[in-house]
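Complex shown without one protein chain; remaining protein chains in place.
And then chain A:
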Amino acid sequence: MAETRNSADLSATMYDGARETGHSTGASASMKDGSLGPGIPLDIRVQAERIDVGAVASRLAGSGAVGALVTFTGYCRDEGGRLKALELEHYPGMAERQIEKIAREAEERWPILGCAAIHRYGLIAPGDEIVLVACSSAHRSAAFEAASFLMDFMKTSAPFWKREHLVDGTTGGWVESKDTDDAAADRWHRL
């Protein structure tokens, strides 16, 4: 997956107000897609369809209270022309629940005003988006850091698995998890 962050590298600039959170609000169907739950609007989705990144982002901005919007989109790479598609398997039910849990934790740690976290499953062609995370806030640091936090935990806690389909017609192996992803998620516990 090619990672096109429109945020800076945040490893050295964690939000000063970050605090320990050992819990998040319970997940329930009524809280999905953002209308009825406690706290800020959440747009949590697990879907096969393409993600309209611009539409999701514009819904989070423009309220007057929002001074900053950070979006991160992860795309499928072609791996130098070797890859025909990535297959994303997921655990329905748990995927939505874990993403919402991560988003609620971000909401507790940073003063964000809105949040979207959308992950696709099924076959994804090179150049197409796999995942979108977007956070809005009054000032940029909270939006940058909450989006980075969300993305780090999407990779290590949300139940998705990637498998490669190659241009020569064969099915390649399952993508192996990376220690660097675990380390990226772990750094948020050290604050």
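Throughout what follows, a residue touches a chain if its C-beta (ideal position, glycine included) is under 8 Å from a C-beta of that chain, and two chains touch if they have at least 3 such contacts; residues count from 1.
Everything that follows uses one rule, which is that contacts and distances are computed from a predicted model.
Asks: Suppose you had to identify the omitted chain by its UniProt name; would it be "Putative ABC transport system permease protein", "ABC transporter domain-containing protein", "(2Fe-2S)-binding protein" or "Molybdopterin converting factor subunit 1"?
Replies: The correct option from "Putative ABC transport system permease protein", "ABC transporter domain-containing protein", "(2Fe-2S)-binding protein" or "Molybdopterin converting factor subunit 1" is "Molybdopterin converting factor subunit 1", the UniProt name of the unshown chain.
Asks: Just name the one of A:44, A:69, A:112 or A:130 that touches the chain not displayed here.
Replies: In the full complex, the listed residue that touches the missing chain is A:130.
Asks: Please pick, from A:60, A:103, A:116 or A:151, the residue that touches the omitted chain in the full complex.
Replies: Touching the chain that is not displayed is residue A:151.
Asks: If the hidden chain were put back, which residues of chain A would touch it?
Replies: That gives, for chain A, the contact residues 1, 74, 88-91, 93-94, 97-98, 119, 130-131, 151, 154-163, 174-177, 181.
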